[in-house]
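The complex appears here minus one protein chain, its other protein chains still in place.
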Amino acid sequence: MAILIDENSRVVVQGITGREGSFHALRNRDYGTRVVAGVTPGKGGQQVEGIPVFDTVREAVAGEGVDTSLIFVPARFAADAMYEAIDAGVGVVVTITEGIPVHDMLRAYHHARARGVTLIGPNCPGLISPGRANVGIIPTSVFKQGGVGLVSRSGTLTYQIAHELTRRGIGQSTAVGIGGDPIVGSSFIDVLERFGADEQTEAVVLVGEIGGSEEEAAAGWAQEHLDKPVVAYVAGFTAPPGKQMGHAGAIISGSAGTAQAKQQALEAAGIRVGKDPDEVGDLVAEVLR
Amino acid sequence: MAILIDENSRVVVQGITGREGSFHALRNRDYGTRVVAGVTPGKGGQQVEGIPVFDTVREAVAGEGVDTSLIFVPARFAADAMYEAIDAGVGVVVTITEGIPVHDMLRAYHHARARGVTLIGPNCPGLISPGRANVGIIPTSVFKQGGVGLVSRSGTLTYQIAHELTRRGIGQSTAVGIGGDPIVGSSFIDVLERFGADEQTEAVVLVGEIGGSEEEAAAGWAQEHLDKPVVAYVAGFTAPPGKQMGHAGAIISGSAGTAQAKQQALEAAGIRVGKDPDEVGDLVAEVLR
Amino acid sequence: MDLYEHQGKELLGCMGVPVPAGRVAFSVDEAAAAAEELGGPVVVKAQVHTGGRGKAGGIRVVDDAAGASRAAADILGMDIKGHTVGRVYVEEASDIARELYAAVVLDRAEKRPLAMLSSMGGMDVEEIAREHPGAIARVHIDPLLGWSDYLGRRLAFESGLAADLGPAVSEVMARLYEAFVIYEATLVEVNPLAVLADGRVVALDCKLTADDNALFRHADIAGMRDVSAADPQEQMARDRGVTYVKLDGDVGVLGNGAGLVMSTLDVVANAGGRPANFLDVGGGAKAEEIVQALEVITSDPKVRVIFFNIFGGITRCDEVARGILTAVDQLRITLPIVVRLDGTNQEEGRSLIAEAGLQNVYSEPTMTAAAERAVALAGA
Partner (left out) sequence: MDLYEHQGKELLGCMGVPVPAGRVAFSVDEAAAAAEELGGPVVVKAQVHTGGRGKAGGIRVVDDAAGASRAAADILGMDIKGHTVGRVYVEEASDIARELYAAVVLDRAEKRPLAMLSSMGGMDVEEIAREHPGAIARVHIDPLLGWSDYLGRRLAFESGLAADLGPAVSEVMARLYEAFVIYEATLVEVNPLAVLADGRVVALDCKLTADDNALFRHADIAGMRDVSAADPQEQMARDRGVTYVKLDGDVGVLGNGAGLVMSTLDVVANAGGRPANFLDVGGGAKAEEIVQALEVITSDPKVRVIFFNIFGGITRCDEVARGILTAVDQLRITLPIVVRLDGTNQEEGRSLIAEAGLQNVYSEPTMTAAAERAVALAGA
């Protein structure tokens, strides 16, 4: 039945009248997602191609019964947008925005957890349950419905890996881009836990990158708690140490956090690691055989 | 089996080397309570009549497996003491201290709730499960073990009412002084909920006073959720309007919060209200018959 | 602790809430000088810890220093609901286009701060709530997370003020919440929050209640206490660290714990008597505190009998007994004292009283019996 979002999800887009907000709201709706409301303060009462716009998330929840929010507001206002969604009772909050201050996310993370709200992102492409719903900026053409759960810290790598799966005829249950920032709302483990409980999901692909220790933690967790096959990919083997590679998340500090260390941890947990996206596709095909 | 504390509770006294702290720690131990540790920063390694003193609550938890804390530290340090207990994994935190700033309690309340920790007080006498344990400053002589749960916003009124019960031969399961401040860690409803689930408790006495709307809320809750008889007492019928009566909690504002209004709400919920502590004793004897 | 308007405005001003320029004045001359300094028309406002000063004639708009002088002469010394006006606030007059209501208050039931905004300002908030239900927008604030801008937007939209005043009122609400937290207030109320003819949004009045328990962190606010305005007996009680409220009757009541003392008042009333006061010695009172508490009670000439109702927890009955005996001796108290001691160290306490054998000190075993005895003695 996919995880987090499906054909019944009722989505509000915060920042819907912005350029990216309206573009992707309509793309998501075109895919079949129930994009039932938008929010832009001061534009309540307007419509975006038939999607009603509200001044506050609270009104959108009251008016359209939304349960999922997709946030496109600028970085300096993004935490406030998350708080508004959480306070209004939205259960899944997906933030695409990049460049959110890390202290904002520290607070938002703990606030959301205390309220049982699932945050996805920020600095992420969102998530897609192929054939059911697309909430975010993921290009849908490379996805097809199926049994592989995909979870990734990198947006474009998510598409690349999905592309490798799809062109081998392997579909996906849900692909979740958890985001590349140092503090994101949902970790690999949070998503793996859901894939573990999801009947549609038969195998999982985990796409990591240098920096932090999320992949190592996920490897240990999967070995103990997940009884579905996992294939992994890690980007950044040739990244020079001590340099920041785009994501604040991709900082190498000493030996921990290197792609090599992550690969070792994953393999030690019995997880096969592809050397490039192409090989990941081959490995998944193998484990599904 | 009583509520919140019993003969298995392992208690740490924060501020044990102070005058009140040591006096009541020993009184509580004399009653049979397992007072297994004390905390006073800088006095770790000492003993108070055989009770080991630690520098931090964390050490007390590690060393003596405490699960309950009793706090006697001065008002300006009391919130910090609560945070220390919560962070160390203590499950029930009882604060006797009065005069704690209300903004400190606002934060402590929400912090404790988010962690599933039960706060009792502040500005309260603590609680006693007669024959099992006494955690606080309650004089034990007027209590006896039995089937009446007692919950009160006032310390001395708690003793007075227990006295009325005991001299009629009616024992108590647990008596909880929730404290008289505007923000306390546990409300009437929190305690009623526990009495409802407690097998030892056959009936409940609720002791309220003017100010706030806790009694009204508790009346409504009890009518819907509690299938045990409740008798109530409310103090402050002759208190002049607009005056603050000792507790910050006992402020009359307009008609809401008056003793009359509370009595009406309680009676409307089918709860009998005694006109003085003596009559409360009679009413309890009646409902237990 | 309630602050005067001018004190509250000083604090709000520090937090960035726009307030008109003004000066406090304790005399007619100071009021005239303040008006002179401010220039132009000014408002002279009685500073009292109660509402309704407008209707009582405590607010006057005047054109110049001479007018301010006359207004101050009328207002200073005025009695408003039992409060004598000891100071006025002289403030530049504002050209008001519209009056709003704004407040942040501690919501005890929800255990969270509550921010309120209404387009219907100027009148009493209970009146707005009664006559225009739904006209007050409300948002609760998570005390751990603090303010976030969406709360201001919600208030602005839900009060119907967003279209033209959205950013201004959102900003004021954020500043009021900051003041509420920084000053550890239990109430910050601005009524009216005025929209001026030139479009500015300013606080024209301010009611700020600070948490007494937090004053140790706020020397500036603690220093704002107007000791001259306090009842002398209540001030005496405060100096001695006991809670005292003067009432109308003749039975002096003293106990430990607010609940028990309130109950004692009720029991005295049920027995047909009239309490002279509420006095709570609090928890853990020592002998000398008992002496001081009796000093406060006996300073009220209406008191004909004293009812001591103690149920000891942290308070020890022996300490209380020692205090009573010392006080009777030191203060030469001849009034009858009815004593009821129960709880911690009750035996020692009762023995001390019995052994002293004082003629005017009566022990009673129960609260009801003690109340009846006290009421009988008051009538004797």
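As written, the chain order gives the labels A, B and C, with residue 1 at the start of each chain.
Quick note on the criterion: contacts are C-beta pairs under 8 Å (C-beta built on N, C-alpha and C of every residue); 3 or more make two chains touch, one makes a residue touch a chain.
Treat the numbers as computed from the prediction; the structure is a model and nothing was measured.
By the touch rule given at the top, the unshown chain touches A, B, C in the complete complex.
Of the candidate positions B:2, B:16 or B:81, contact with the unshown chain belongs to B:81. Between the chain not shown and the residues A:168, A:225 or A:275, the one that touches is A:275. Shown as candidates are A:152, A:174 or A:201; the residue that touches the absent chain is A:152. Of A:53, A:137 or A:206, it is A:137 that touches the chain left out of the display.
Interface residues of subunit B facing the missing partner chain: 41-42, 44, 55-59, 77, 79-81, 83-84, 87, 107, 111. Against the chain not displayed here, subunit A makes contact via residues 20, 24, 75-76, 96, 98-104, 106-107, 109-111, 114, 125, 136-139, 141-142, 152-157, 159-160, 163, 180, 182-183, 207, 209-210, 212-214, 217, 233, 235-240, 243-250, 254, 259, 275-278. Subunit C residues in contact with the hidden partner, per the touch definition given at the top, are 144-145.
Just so we're on the same page, only the chains that are shown with their structure count from here on.
Chain centroids computed from C-alpha atoms place B closest to the centre of all protein C-alpha atoms shown. Between subunit A and subunit C, the centres computed from C-alpha atoms are 53 Å apart. Here the spacing of subunit B and subunit C, counted between their Cα centres, is 27 Å.
If each chain is reduced to the centroid of its CA atoms, subunit A and subunit B end up 46 Å from each other.
Subunit C has residues 142, 144 in contact with two or more other chains. Those residues of subunit A in touch with two or more other chains do not exist in this structure.
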